[in-house]
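Take a look at the structure set out below.
For this view, one protein chain was removed and the others were kept in their places.
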Amino acid sequence: MTAEAPSTTPAKKPAGRRRVEFDPRLAAYKGVWVFIEHEHNRVHPVSWELLGEGRKLADRIGVELAGVVMGEPGAATRDFCSEAFHYGADLCYLVEDPVLAQYRNDPYTSSLTALVREYQPEILLLGATTLGRDLAGSVATTLGTGLTADCTGLNIDMENRSLAATRPTFGGSLLCTIQTLNYRPQMATVRPRVMQMPERNTDRTGRIVEQRIALAEADIMTKVLQFIPDANQEQARLEYADIIVAGGRGLKRPENFQLVWDLASVLHAEVGATRPVVQAGWVSAERQVGQTGKTVRPKLYIAAGISGAIQHRVGMEGADVIIAINEDPAAPIFDFATYGIVGNAMQIMPALTEAFRQHLATAKLAG
Amino acid sequence: MHIIVCIKQVPDSAQIRVHPVTNTIMRQGVPAIVNPYDLYALEEALRLKDRYGGRVTVLCMGPSQAEAALRKALSFGADEAILVSDRAFAGSDTLATSYALAAAIRQIQKDMAVDLVFSGKQTIDGDTAQVGPGIARRLGLQLLTYVSKIEGIDVEKKEIVVHRRAEGGAQILKTRLPCLVTILEGVNEMRFATMGDMFRAARYPLKVWDKDAAGIEDIEKVGLKGSPTVVAKVFAPQPRAQKAERIETQTGAPADLAVTLLAKLFTRYPHIEREIRKQAG
Partner (left out) sequence: MAEKFDAIVVGAGPSGNSAAYVLARAGLAVLQIERGEYPGSKNVQGAILYSHALERIIPDFREDAPLERHIIEQRAWMLDDDSYVGSIYRSNAFNRPPHNRYTIIRAQFDRWFSRKVQEAGALTICETTVTDLHMDGSRVVGVQTDRAGGSVYADVVILADGVNSLLARKAGFHGELQPRDVALAAKEIHFLPESAIENRFNVQGGQGVVIEMAGKITRGMVGTGFLYTNRESITIGIGCLLSDFQESGISPYALLEQMKMHPAIHPLIEGSEMKEYSAHLIPEGGYNAIPAVYGDGWLMVGDASMFVNGIHREGSNLAMTSGQLAAETVIELAKEGRPMTANNLARYRKKLDDSFVIKDLKKYRRMPDILEHNHQFFTDYPEFLNRAAHTMVTVDGVDKKSKEREIRSGLVTRRSRLGLLGDAFKLWRAFE
């Protein structure tokens, strides 16, 4: 808490574009941090995904990877540190305080800001969740540093040892790479499912650095009166589903979307959709896949009547296998799908449903 | 109740195109609109005004064309509109933008105390969702993001209760005014303005503040200079190297196509078959 935020004043006038030499005063900032987000005793998987990515970045610049765990005092909070080690962290900064029991902007911002000032990481990553984005914006402003939101790729620009954060721009039609050259830490938020989940290795351990932060409930103006868990957990299910059947405007009419549900039910899969379909009210907004919807990473993604516009593609191209059904042989989705069937979805989908059904039935018999 | 609503004028990103061959951005004829997310914030503010009385001031930082966005807000029923516009702001990133807007809000406050500052969830051009939190921090306001419902305001005690979208549920939060609220999309539907409001908006003498009028103290903190982030490059997404394998059969009958597809899929990707079997239980 002592360091006099040197990051608020630029060490050198930013030259505006590119070629900026690495300023030696920034060398004091070392290490890659990942904020471990948890609510109601569950760590958001995006935190583990970020540890996986953070590991690569840390190795690249030869520094340690740290998790930041904040929460109420107790074994549960400490367990999150061990988990962080399993997913690749070398150490964890731990702040335990009763006021951190539930997420609130104020105490979380002051705790994280204090940690940063004390231990000076060069990179700080958070999940682009409602919690992560709330916190990241406040922390970055307090520290007066740069923050790149909703990134889809992270890299190190070795020329000036800086984080090159890539994210969609211009309505998702293009990507841009953003750098924070003369300010530290360099902050970024990354969406769930954009990065790959790392292997969990229970042999891995690390050290815990505890930090006390004087916070009194009386000083915190915002109170949590209640938490109402979502009745339908569709949202989480879609992002982490292993099989997804999705439909687009090519299905023409809301009734035809039933074909997607039919196949999904045979495969016990989740249902996804494109934005126009969501906007037309055929399915709920939680099912939208893409830039302004969810990013998914299933093993199998079946796309029926979907053109494969870039804004949809960015949300699903991480799938292992993509099967596309589209009438138009020139539809962009065939440029990146694994298998393509050129044909009328209204005929192909029932046939596919039937083929899967039979396959599963015979497989069962045989097994 | 005095509410400030921050609105931004943005290019309608649905109409921005990238040329498929040259990967250049085709800006021609892309209309500027009010950031759609900000309209939810505006409507929510107007509803509070209907409920508790008071005044709604819309605030926008942008070039002179952004006047159109403010007039639109006025036509919906905002009482005052201020455009913060100065060459010095060009190239501002979110940090610099929040600095300038916070300064302008301090100026507005000199005239009339501010109880609430509203912003949209995020912009469709920046998409960062940082400006709202940034303003809150700079003004020392409590921050309530992703608010889906304003339960109520206790005008006497100066307290507000809101529903905030969190991961996996809704938080019901209570805090003290003044505070900054970012409103979630889809929580309300914008009203249809009256003819009188249309006239008022068309005739309203817009206030345009330059950097001095907006009370910018440190010019190093706005524009390109005050922006820690720099855009290193803009590029088109890499096309995947390989195209889809076309499934074709002699007959072209849907059933044949489906069976052929399954055979190929399960032969080359046995783990998918395992996965399906696992899901099917």
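Per-chain numbering from 1; labels A and B assigned in written order.
Methods note: contacts are C-beta pairs under 8 Å (C-beta built on N, C-alpha and C of every residue); 3 or more make two chains touch, one makes a residue touch a chain.
What you see is a predicted model, and the numbers here were worked out from it, not measured in a lab.
The chain that is not displayed touches the following shown chains in the complete assembly: B.
Within the complete assembly, B:196 is the residue of B:53, B:140 or B:196 that touches the hidden chain. Annotation for subunit B: contacts to the undisplayed chain at residues 15, 17, 19-22, 24, 26, 28-29, 31, 68, 192-196, 198-199, 202-203.
Methods note: only the chains that are shown with their structure count from here on.
Between the Cα centres of subunit A and subunit B there is a gap of 19 Å. Residues 13-14, 16-18, 23, 25, 93-95, 98, 124-125, 127-134, 136-138, 142-146, 161, 164-176, 186, 220, 224-225, 227-237, 239-240, 243-247, 252-255, 257-259, 261-262, 264-266, 269, 271-272, 275-277, 279-281 of subunit B are the ones touching subunit A in the complex.
Only residues 10, 13-14, 16-18, 37, 39-40, 42, 44, 102-106, 109, 129-131, 133-134, 136-138, 140-142, 144-150, 157, 164, 167-183, 221-230, 233, 235-236, 242-243, 267-269, 285, 299-300, 310, 313-314, 317, 320-324, 333-343, 347-348, 350-352, 354-356, 359-360, 363 of subunit A touch subunit B when the two sit together in their complex.
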